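The other protein chains are all here in position, but one chain of the complex has been omitted.
Chain nomenclature is as follows: A, B and C, assigned in order of appearance, with residue numbering initiated at 1 for each chain independently.
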Amino acid sequence: MSKGNTHKEDVFSVERIRSLIDLMKEYDLSEVDLKQDEQQIRLVRGAKQVVSAAPAIMAAAPAPAPVAAAAAPAGPVADGPHIKIIKSPMVGTFYARPNPKSDDFVKVGSAISADTVVCIIEAMKVFNDIPAEVSGKIVEILVKNEEAVDFERPLFKVDTRG
Amino acid sequence: MSKGNTHKEDVFSVERIRSLIDLMKEYDLSEVDLKQDEQQIRLVRGAKQVVSAAPAIMAAAPAPAPVAAAAAPAGPVADGPHIKIIKSPMVGTFYARPNPKSDDFVKVGSAISADTVVCIIEAMKVFNDIPAEVSGKIVEILVKNEEAVDFERPLFKVDTRG
Amino acid sequence: MYNRILIANRGEIALRVIRACKEMGISTVAVYSQADRDSAHVRYADQAICIGPAKSIDSYLRIDRIISAAEISGAEAIHPGYGFLAENSHFNEVVRSSEFDFIGPTPEAMEKLGDKNSARSVAMAAKVPVVPGSDGLITDEEHAVRSAKEIGYPVLIKATAGGGGKGMRVATNEQTLRVALQQAQTEAQAAFGNAGVYLERFIDRPRHVEVQMIADLHGNACHLYERDCSVQRRHQKLIEESPSPFLPQKTREEICEAAKRLIIEVGYQNAGTVEFIVDQQNNFYFIEVNARIQVEHPVTEMVTGIDLIKTQIRVAAGETLPFKQSDIKLRGSAMECRINAEDPAKNFQPCPGLIKSLFIPGGFGVRFDSHAQAGYSVPPYYDSMIGKLIVHKETREESIACMLRCLEELQVQGIATTAAFQMKVLREPTFVAGQADTKWVERELLKA
Partner (left out) sequence: MYNRILIANRGEIALRVIRACKEMGISTVAVYSQADRDSAHVRYADQAICIGPAKSIDSYLRIDRIISAAEISGAEAIHPGYGFLAENSHFNEVVRSSEFDFIGPTPEAMEKLGDKNSARSVAMAAKVPVVPGSDGLITDEEHAVRSAKEIGYPVLIKATAGGGGKGMRVATNEQTLRVALQQAQTEAQAAFGNAGVYLERFIDRPRHVEVQMIADLHGNACHLYERDCSVQRRHQKLIEESPSPFLPQKTREEICEAAKRLIIEVGYQNAGTVEFIVDQQNNFYFIEVNARIQVEHPVTEMVTGIDLIKTQIRVAAGETLPFKQSDIKLRGSAMECRINAEDPAKNFQPCPGLIKSLFIPGGFGVRFDSHAQAGYSVPPYYDSMIGKLIVHKETREESIACMLRCLEELQVQGIATTAAFQMKVLREPTFVAGQADTKWVERELLKA
């Protein structure tokens, strides 16, 4: 499959990588490391237990409280470069509206600019207006009114293409 | 295996990797690491972390007694298919000669057949003649007279090409 | 005192003995099978000698190789641990005739106590109560009726050729006895081709209470109080504790004194355990003697403050017991959970394999005796215990709370363990009330 004079072209050849992995599986190899000139192919199978231990344990641990669970902002960010996340700058209680009777500061679809107040977070009895600090369109609201939020808890998804 | 003028062409040759792995399996190698000029081929078999963890710990642990240290027959086996190892079938004391005055049963260079007595091992006050169980030529004697040996401790290297 | 001791065992108990030796300044010799090459007891011993391939029969049970290992290593004494050859009186004899000390009882005591009948007569000679039964086989119905009267109802009809409960029948009075007797004999004939049966007092919901004994070579013997091991699954102990949660103080003193009488009667030396069953009226009956150190010995160490392994070594070397009976006080409550690589969801089938990650519980009053660590692969050839979790607190209530906390903390990734099941047991009102009997787990927790 790999003709000598062609190997430069196809380090990234999924075909060849696949066949290498097949080999590894077939012979229970845990690691393959190939280098030539500028090129390198390094494949590692299994045996990663120790390194990956921590997350594994998290999974097995007693279900963490919502506040903790929500703390990982990984998911939403993956939605593409034009999507920005407004995160909580503090620990406290999230309020979607200035007072119980009034409307929410923003809804899905609301156009916002950097200084638009998108919510209030109460911390130590103080009500803090939270500005968007990004402009665009609200595409998702990630927390409920009066929900507890911790540091950098994702609050809103904003499409910056406006 | 890799002729100088050809090795450049095919570091990534799955064919050659396969034949390397066959070698590894045949001789129970856990790792192969080949380097030349810009080229490198590194293959690791089995669960790396664990395998490498143990020796690491051994290294850090108080120096193990010779008996323990010698127990791993890995090294010599790598010498090629024609080399066979005569291992101790029991735990005891190794005697190279039938009695203190006489000559050793075998020396390096001695030709042996399967039923040649190569040494005596004393276990529980009993002197046991140990037959070679392989024929060829003694190329190395791996233990000293009156040395303590444990189970499958390598005793002699035999070149079976005779 | 010895300069060098060989440990004829593996796993946590081998490590336990090595630890005691190191603290006493005694050099240690480990023996190991090829499957245990990377095991902790090999790593920490001053010398390690391979004695064979993985299968116990070719390694840890090979008397000749263990003796040879002792000879080439210059050991002066051999500690057998538990299991393997620990209660093999022939091994015991060979060790001694090869001029090594055996850290345990004499072969004679071992043999006497090894045989159920001779053990029973030793007990009776020492005025230690045994389960009442017919002397010998039942000759005819009238004989059965007479002995049943002596024994007292309810009685158990047991097939002499039987075992594992096969062909057993309970009779609560003369009438049912006459009927049951025939059925039992017929069944026995059919099942074992032998109609022989005998009678025994039927003990309803028995509790397992054992007394830890230690004796020196000079005739001094002390009991270290009892352990309650009633929480069992198919005779496998799951949780052990001391003191027993149900035993009245008066009965405690009686059962411990009875155990001591038996040990003295047979001239027992070193550490041993006298097992009793205790009925619902707190009458106790001798069952057998375990002529070795036991898995659950740490429970006794925690409540008495006495290191049993070190004491074993000292008395084997000829020292007199460093304490008198009156010095031994029960302090607080200790509990042990055996953490086994078994899957409760799959009928506790052993699941050896690689421990990918491990978090070991710690804190005040917590002890974890184990040879395992992340990266250790539990071999399929031996028992499935990967560690012993022991807690020691002022009260039983605190011990239970602490044990639950520790079992929750214990994280074993890669293989299933019994920990979750033990948490379930610890939360059961019956256990909390100290009312478990030896059949309770199967009857209440494992019923389909």
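Definition applied: a contact is a pair of C-beta atoms (placed from the backbone, for glycine too) under 8 Å apart; a residue touches a chain by one contact, two chains touch by 3 or more.
Everything numeric here is computed off the predicted structure, so don't read it as measured data.
Asker: Based on the whole complex, identify which of C:Asp279, C:Glu398, C:Glu428 or C:Glu444 touches the chain you can't see.
Answerer: The single option touching the absent chain is C:Glu398.
Asker: Of C:Val209, C:Val366, C:Ile386 or C:Leu426, which residue touches the hidden chain?
Answerer: C:Val366
Asker: May I ask you to list the residues on subunit A that touch the chain which is not drawn?
Answerer: Missing-chain contacts on subunit A: residues 49-55, 57-58, 61-62, 64-65, 67-68, 71-72, 90-93, 123-124, 148-153.
Asker: Spell out, residue by residue, where the missing chain touches subunit C.
Answerer: 16, 19-20, 22-25, 40, 44, 298, 301, 305, 307, 332, 357-360, 362-364, 366-370, 373-375, 394, 398, 401-402, 404-405, 408-409
Just so it is clear, only the chains that are shown with their structure count from here on.
Asker: Taking the mean of the C-alpha atoms as each chain's centre, how many Å separate subunit A from subunit B?
Answerer: Measuring from centre to centre gives 52 Å for this pair.
Asker: Any idea how many Å lie between the Cα centroids of subunit B and subunit C?
Answerer: Taking the mean C-alpha position of each chain, the two centres sit 43 Å apart.
Asker: Enumerate the residues of subunit C that touch no fewer than two other chains.
Answerer: Within subunit C, the residues that touch at least two other chains are 354, 375.
Asker: Indicate the residues of subunit B shared as contacts by at least two other chains.
Answerer: Each of 47, 49-50, 53 in subunit B touches at least two other chains.
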